[in-house]
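Note that one protein chain is taken out, while the other chains of the complex remain in position.
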Amino acid sequence: MKSNIKPAEGKLGILLPGLGAVATTLIAGVEAVKKGLAEPIGSLTQMGTIRLGKRTENRRPKVKDFVPLADLNDIVWGGWDVFEDNVYESAMNAKVLDAGLLNSVKDELQKIKPMKAAFDKNYAKNLTGTHVKTGTRYELAQQVIADIQNFKEANDLERVVLVWCGSTEIYYEASDVHTTLDKFEAGLKADDKLIAPSMIYAYAALKLGIPFANGAPNLTVDIPALIDLARETNTPIAGKDFKTGQTLMKTVLAPGLAARSLGVSGWFSTNILGNRDGLVLDDPDNFKTKEVSKLGVLEDIFKPEENPELYGDIYHKIRINYYPPHGDNKESWDNIDIFGWLGYKMQIKINFLCRDSILAAPIALDLALFSDFAKRAGMSGIQEWLSFYLKSPQTAPGLPAESDIFKQLIKLENTLRYLMGEDLITHLGLDYYEELVEAK
Amino acid sequence: MKSNIKPAEGKLGILLPGLGAVATTLIAGVEAVKKGLAEPIGSLTQMGTIRLGKRTENRRPKVKDFVPLADLNDIVWGGWDVFEDNVYESAMNAKVLDAGLLNSVKDELQKIKPMKAAFDKNYAKNLTGTHVKTGTRYELAQQVIADIQNFKEANDLERVVLVWCGSTEIYYEASDVHTTLDKFEAGLKADDKLIAPSMIYAYAALKLGIPFANGAPNLTVDIPALIDLARETNTPIAGKDFKTGQTLMKTVLAPGLAARSLGVSGWFSTNILGNRDGLVLDDPDNFKTKEVSKLGVLEDIFKPEENPELYGDIYHKIRINYYPPHGDNKESWDNIDIFGWLGYKMQIKINFLCRDSILAAPIALDLALFSDFAKRAGMSGIQEWLSFYLKSPQTAPGLPAESDIFKQLIKLENTLRYLMGEDLITHLGLDYYEELVEAK
Amino acid sequence: MKSNIKPAEGKLGILLPGLGAVATTLIAGVEAVKKGLAEPIGSLTQMGTIRLGKRTENRRPKVKDFVPLADLNDIVWGGWDVFEDNVYESAMNAKVLDAGLLNSVKDELQKIKPMKAAFDKNYAKNLTGTHVKTGTRYELAQQVIADIQNFKEANDLERVVLVWCGSTEIYYEASDVHTTLDKFEAGLKADDKLIAPSMIYAYAALKLGIPFANGAPNLTVDIPALIDLARETNTPIAGKDFKTGQTLMKTVLAPGLAARSLGVSGWFSTNILGNRDGLVLDDPDNFKTKEVSKLGVLEDIFKPEENPELYGDIYHKIRINYYPPHGDNKESWDNIDIFGWLGYKMQIKINFLCRDSILAAPIALDLALFSDFAKRAGMSGIQEWLSFYLKSPQTAPGLPAESDIFKQLIKLENTLRYLMGEDLITHLGLDYYEELVEAK
Partner (left out) sequence: MKSNIKPAEGKLGILLPGLGAVATTLIAGVEAVKKGLAEPIGSLTQMGTIRLGKRTENRRPKVKDFVPLADLNDIVWGGWDVFEDNVYESAMNAKVLDAGLLNSVKDELQKIKPMKAAFDKNYAKNLTGTHVKTGTRYELAQQVIADIQNFKEANDLERVVLVWCGSTEIYYEASDVHTTLDKFEAGLKADDKLIAPSMIYAYAALKLGIPFANGAPNLTVDIPALIDLARETNTPIAGKDFKTGQTLMKTVLAPGLAARSLGVSGWFSTNILGNRDGLVLDDPDNFKTKEVSKLGVLEDIFKPEENPELYGDIYHKIRINYYPPHGDNKESWDNIDIFGWLGYKMQIKINFLCRDSILAAPIALDLALFSDFAKRAGMSGIQEWLSFYLKSPQTAPGLPAESDIFKQLIKLENTLRYLMGEDLITHLGLDYYEELVEAK
């Protein structure tokens, strides 16, 4: 297997539609890491280790030492935005990172200027950017394709990946124009308003065989037309919605309750956030996109239809509140009403003083690096093993999404082990005790 | 494999040293369940399901329908205590379950009267029970053996298991008398004070080939002498300390942080509880036993020596507070200081309004049923696959304990699959996408 | 002064428009107290003490022993509702009190059957009651007057008071028809839709010289027309909105911050509740009434225009969430962003697991008893000294409302002292040290 994976030689371009809080935190962070000023905490590819073989072998290399990933020093950044601010200015506005840190990589950040965005204000009413391309959707797609090609040539890149870090678009569902590639391309030409701006970037990338990952909850690449295109051009895709904060906690905690067969009657989740993302989500249409993405995870994990006595009657409510005093320091509260032995009630309350973009940036990095790796490993289409990073993961048609973060992790790790020719881990481990079996 | 497992025919005796809050909640609960008055929530064996085969097969039977476990209707209860109260009286004192519920099973509970305890007040200074056996430790052991045999005959039982539900004993470490069976038996005869009362029950059970599980944090069966005896008499053992409440949460949450390579600088855990268990733990010597049991889990999970940048400098503090107003409604607070991308700090605060014995009772039940099953499946010695239920699990010498509840769960499930002749689950699942592999 | 207060002789009728959770908790509770089954905790009139004279005098009688209030044994209950359920049935539905307790006063409660309501569904869209009067608003008022008179005669009552415990009405402001008594009475005859149902009860009571207190946030008696009528008929009025739960906490905590000149930049309040009140408030129009009532208190207390550096820029947000799993057990979270010395930031987080009607019932009782007392003491119109009990207290025109619960308490206590001929308390107390002054 290992022999089939192309090495990570040459430079990798990471192009980000949307150079806001997450994107600039990512870029500034990697530049700081490259200078030895900070550590890429929260990134499994950079900090994580993976167990190989039996426990007694004590093999536990870093992921990046086990799998051939692009080196941080080989990354070149670019992106699009509806505002003209360069990455330094945008990072200062976002107020996620300290001015001191940003100034230490000011030169690198100032150089990165957004290309004009493919945008449609109907998809984000609270945004009034002016740095936008003009033309029909088809023309916009051609311009994005040209942007990518120019960027690749200008920077002498070996490979490119795209990660959508743009604002959450308003809620929409897949409609006829999204069902086949033919209809989609016809829709582009007809400037069909049902094609969202984010889809234009995705289409452009996939046409060029460039991996595309989607950090927002909008469908984007999660439509048959683009899934087909991905398979056609042998390109990995991954979506949707970076799994951070409250949902991250939920997909950690819910599996714990399910593991123990503890019942759940209610789950109330509320949070406050005061950044630009919060402002966009203050519009009910955009909030709905986020809400749908967040609501699904409990059903995935609890499977109420199979466990009706425990999870058949959960009242799950999510409220997001725009609250400027906290800026990017999103804070969440969960109240979980559970019941145990004989139906006796208990409550779990979680208060997470988190930092939104601090949690999202390393995810965007890992998605970029793993997407590039997947491409080199000959994988294409939906990368279910990356659902570890996503609130609302794409799966093969007919297959329920798996939101349990621990199953997602095993899937990710066993995928890496499999691709690298290592034994899969089953945690059986009877051999340590019984000398009965070969399994690990 | 399946063919080798003896069926669960006839009656199963469950004997509990310590008929306090946990034990009476267990007994009253099972009796209520048998009458259709309540559900055994929180018990994996009774309520849990297990996935078999590929996801698309949709095979997800209840555990009890998959594995041949003793039926609840075949259970006969017994136990020992230093107080004379019958199970109804003791349950009323414990104030865990409503009087209404207890009265509905009053007849069944009143019949269960404790046998005299093998006790030594030095091991629990805050207890002043009088319902105790007399004699040297060796004589006590012989009396317990006789108790078990009489109980078995009197009730016409096919099989028996013991689960220690007695108070936490004061802190002690393994010493010379615990190292070999010979020394241990000599110690019994010499009435060596270093042999704890709980060990007397364990010795008696193992001598008879009867499985023994330990719900308290004291060593008990976790000493070479008794591990050897277990192997000799082909008897499964499991210990130690029911994993409930705050530690349960910890072993759910910590793996989630580790999965995402998020750093941890401090973890402060405090709780308040007002039951008899709390009173015993108010003595510093007994508290130490609990503390040691609770402290270990973070190291098991975070492996600081392998991940020094993330977990090399955790300040972990645990405080238990006796607080009568809450009775058995233990309540815990955790403050977790974490850091992410570039070292930026965040905090997670968890407040768990739990009910101690409500969480512990189904664990005691599962340990009893699975221990009995293990015996019938020909397994003996340490049952690492039961560490799912334990705060401080026993492992083979030299093998680090695994406290990550999700790895424990996979281990448990894959053990059941293995014993029942089903494929192990690896969560690889590439076959749904690539038709490349056979693995699931 | 004392000599002018009429004694509390004979029976007092307490009539409650709205026999829902609060009203039935009040009635059942008083009946249980009368039987010696429980204590009227939370009621200042019944449980509270009041200091008289100098500290060294050690005079601290119960309020009810100091002020001539009606005795609980002299109360006769009645009310109106849009549902036909008697008080026992309604209390069972409300699920505030245990069935056991309710059954112990079942006879008393079953006897109390609601009179038909003066109702207009436009004022509470989520309610579909059928037990309603018909006719123009003027005719409804005449029917309510007759109801009151019949009730008084039938029960041989000396005095009557009304306390509105009906659902929160949709948001409305005072309009022309509310400005004078003449216009109001013309409006009644013209069946003017701008006259809310609650106003019909208030008008009927005041016409008869019967005190009226308003436990809901709707204006009701807080309009010039009815304030004038109250002065005309020498009748005390008090409103509006029982001060319980989160707002109670707010008016306790905010004065503490203001006392210490600590700045506040944000205050986020959210709560979950699952009772019928919550269902009504789930309608945005009704929620608005509640929100307006709750929002004002911070301004009253912090006076941002006078303390702009500390309170000029508070972001205050209130969210109420209907969450059925908790029933009447309303639960609230407050996050308060404060700043201290040199602007350094701190946070206070409050989680209140409260019981809505348990907090409201004793307030309704005190308002009834004190309103009756005020009438006997010859006081009329707005009773500012009762603002202690109210979220959004009425004041004399041009006078800012005082929401600081401690100033409200001193006002209440000094009013009682004044009326009973005792010295006012100033807490000066220099005399203990300096022998300089007479003040206390």
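Chains here go by letter, A, B and C, matching the order in which they are written, and residues are numbered from 1 within each.
Operating definition for what follows: a contact is a pair of C-beta atoms (placed from the backbone, for glycine too) under 8 Å apart; a residue touches a chain by one contact, two chains touch by 3 or more.
Small disclaimer: the values here were computed from a predicted structure and weren't measured.
Considering the whole complex, the residue from C:19, C:52, C:249 or C:280 that touches the absent chain is C:249. Screening B:6, B:35, B:111 or B:317 for touch with the missing chain picks out B:317. Touching residues on chain B toward the chain that is not drawn are 265-266, 268, 270, 272, 315, 317, 319, 321, 323-326, 331, 333, 335, 337, 349, 351.
Residue-level contact of chain C with the missing chain is found at 25, 29, 32-33, 38-44, 46-49, 55-56, 60, 97, 101, 248-249, 252-253, 255-256, 259-263, 303, 306-307, 309-310, 339-344, 346-355, 358-359, 361-362, 379, 381-382, 384-385, 388, 395-396, 398-400, 402, 405-407, 409-411, 414-415, 418, 424-430, 432-434, 437, 439.
What we mean here is this: only the chains that are shown with their structure count from here on.
Note on chain placement: the centre of chain B and the centre of chain C lie 52 Å apart, centres being C-alpha means.
Along chain A, residues 349, 351 each make contact with two or more other chains.
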